[in-house]
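Quick notes on the structure that follows.
A single protein chain has been removed from this complex, and every other one stays in its place.
The block that comes next holds subunit A.
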Amino acid sequence: MAALINVPSKAKRGDIIEIRTLTSHIMETGFRHTADGKLVPRDIITSFACRYNGTEIFRADLFPAIAANPYLSFFTVAKDSGKFEFEWIGDNGYSTTASASITVE
């Protein structure tokens, strides 16, 4: 599944940087019914984590009230050049990853 990540490609050491992530997911709540009355089973992303050079810097739990294609934005301090790794985990064994690199001067 597609994901859109926005991490600044360059930053000065100590800068506060914004990281924005957007991923494809239907986020089916599990509360809706089909026209013939059957319950549509829940299918959501349940957790998101971001690691910066292997260290977890942000984690979020997601719930049925969150809209489809969840957008998450958060801030961190640019310390070292390296890699951000993103992971989304959800129902029915859903798992997807993405990464982005940054150069810190």
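Keep this in mind: contacts are C-beta pairs under 8 Å (C-beta built on N, C-alpha and C of every residue); 3 or more make two chains touch, one makes a residue touch a chain; residues count from 1.
Convention: contacts and distances are computed from a predicted model.
A chain of the complex is left out here; the name its UniProt entry carries, from "ABC transmembrane type-1 domain-containing protein", "Acyl-CoA dehydrogenase", "Urea transport system permease protein" or "SoxAX cytochrome complex subunit A", is "SoxAX cytochrome complex subunit A".
The residue from A:L4, A:L39 or A:V77 that touches the chain not shown here is A:L4.
Within the complete assembly, residues 2-6, 20, 22-24, 26-27, 67-69, 71 of subunit A touch the chain that is not shown.
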